[in-house]
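For this view, one protein chain was removed and the others were kept in their places.
Moving on to chain A:
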Amino acid sequence: MEPQKTFKWNDAHFCSLASQTNIYGLQKLRTEKDTSKLLVSCLDRSFLSVEYLKIGDKLTPITKDVQFTYIPGDAEIVSTDAFERLSPLSGLVVGITFIKLQEQETRPTSQVLNIYSAVPFSEESGEELSAQERKLDIVAGSDCKVHMYRELPAERFKEEPCEEHFPEFSDISCSILQLVIRKVNSDQRLTALGLQDGEVKVFQVDCQRQEILREWKAEVDSPVTSLRFFTQYNTIPCPSVLENGQDDASQSSHTDEEVAGNEINLLMTSALEQAVVYRNVLSSGLSEVLWLPESDQYDVALCSLAADIDFDGQNEILVGTYGQELLVYKFQPTRDKWLPVEPPGMDLTNAAGETVPSDDRVPQLGHLKDDVTGKHRHRSDEGNQPEESGKHRHKSDESSAAEKALIQRKVKSEEDLSFLAELKPDPSKVALAERSAVAMELRTVQEPHYELLWQRSFACPVMRLDCADMMGDGVENLIVLTLLGLHIMQPDLGEVSSLLISRLQQLCMSESDIGDEFHKLQTEIE
């Protein structure tokens, strides 16, 4: 086992922007050489493309201004999206939405998609639609609708009613801020919508028949700022050069394991509340909720990402905030907890009359089943009000003051006796804490949760996060778009290379072992 390690991430490159950008301002493109290229849009109609090129034998970051015609001088860019055409056509299709303060007629062009419908918010290229072997441009507008544009021959686009292909967009009450689509298998997809009024809708859709199979809803009190589908593990196909030497059985066992433990999760950030991971959406809907602690402490959480940034095969969760912080969370299946050793008959209740979770209830934390339309309330205030009917508050926030005191005690470490004085001078709580302090023990309980691994400050609010192999070296760079700059970040390559070498050594060892065993087996047969 390799010890868990955090890698130091540094700026590989930084581009400052001419004017401010927004949360829809970054688009990732692929180049011919299988590296990535970034397209950044700014409010004042300037577009930047950033990529790495080899000049001589030196790797050089290249920043270019990209000109898009037919964008009027007083327009403000809202969002950019791009996708590659499927064969037989080739080339990029870039969609740019902008607002213009005065009404003006549409000027359609071949490469630029100009949308003038009120205030368009977000675009998502609907790529993986097995029914249509063609890519579409989907635009969500502030008119509470989703517009779909389909490419016709001769480089023209036409709006088509989207209900036909996307029945999930038919009944929307409010502006869509976020729209993500993920293919589940060849004939099903998951669509998640994040609305301005804080509603999250997830649909499981049959792509063949265009039918909604199931749908789930959840609600928070502030606009949804980002949505991401992700899995806990990444599936990377073993490179062909290794397959010959590798034991086939071990590879296939990996895939089995992945199928078992790799459910699709949904990550959501909202403006005012803590970021949330809805685990295992396909089987649990939006009921299996994990909060990301402290993600509401740095102003509005604007963007999120699930990416493996410590090379352990598991995705970490990254949240970028307006408070200029990047927060990185790691999934932990268990938690070490100070729990009272419960003497029989001891009454552990707090002012609100909620019972301290006893040992047998603890494993259920985080698994609390809400009904599908339940409204999750997760304010961090300790307003001990009794539960309102129909509105489910999350378990971890319901946890009684007593439990909080216990956790606080754990944080402050055992020898710190001053913790009693620091608590609110609530005699009942103090008495409770004193009582519970008498008999407590540290136990590892099954309690899946996210832990803040590290955080990092930036010079500006963090608007968008992504990851991409910019340099063509197999390492995923972290792309951080802030209000006035684009950071391409890189892990400390000294650390990465030593990890890589130790793994390659293990590969060599296992290969030679396999070879030895093969020889042994052969000699035995002979």
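Everything below uses one rule, namely that a contact is a pair of C-beta atoms (placed from the backbone, for glycine too) under 8 Å apart; a residue touches a chain by one contact, two chains touch by 3 or more; residues count from 1.
Here is the rule we go by: contacts and distances are computed from a predicted model.
Trainee: Among "Signal peptidase subunit 3", "Trafficking protein particle complex subunit 11", "Ubiquitin carboxyl-terminal hydrolase" or "KICSTOR complex protein ITFG2", go ahead and choose the protein name stored in UniProt for the chain not displayed.
Mentor: Protein name of the absent chain (UniProt record): "KICSTOR complex protein ITFG2".
Trainee: Who touches the missing chain here, A:T60, A:Q208, A:S283 or A:T444?
Mentor: That would be A:T60, which touches the missing chain.
Trainee: Residues on chain A that touch the omitted chain in the whole complex?
Mentor: 1-2, 10-16, 34, 52, 55, 58-63, 234-242, 245, 247, 249-250, 253-254, 257, 308, 311-313, 456-459, 469, 471-476, 485, 487, 492-494, 496-497, 499-501, 503-513
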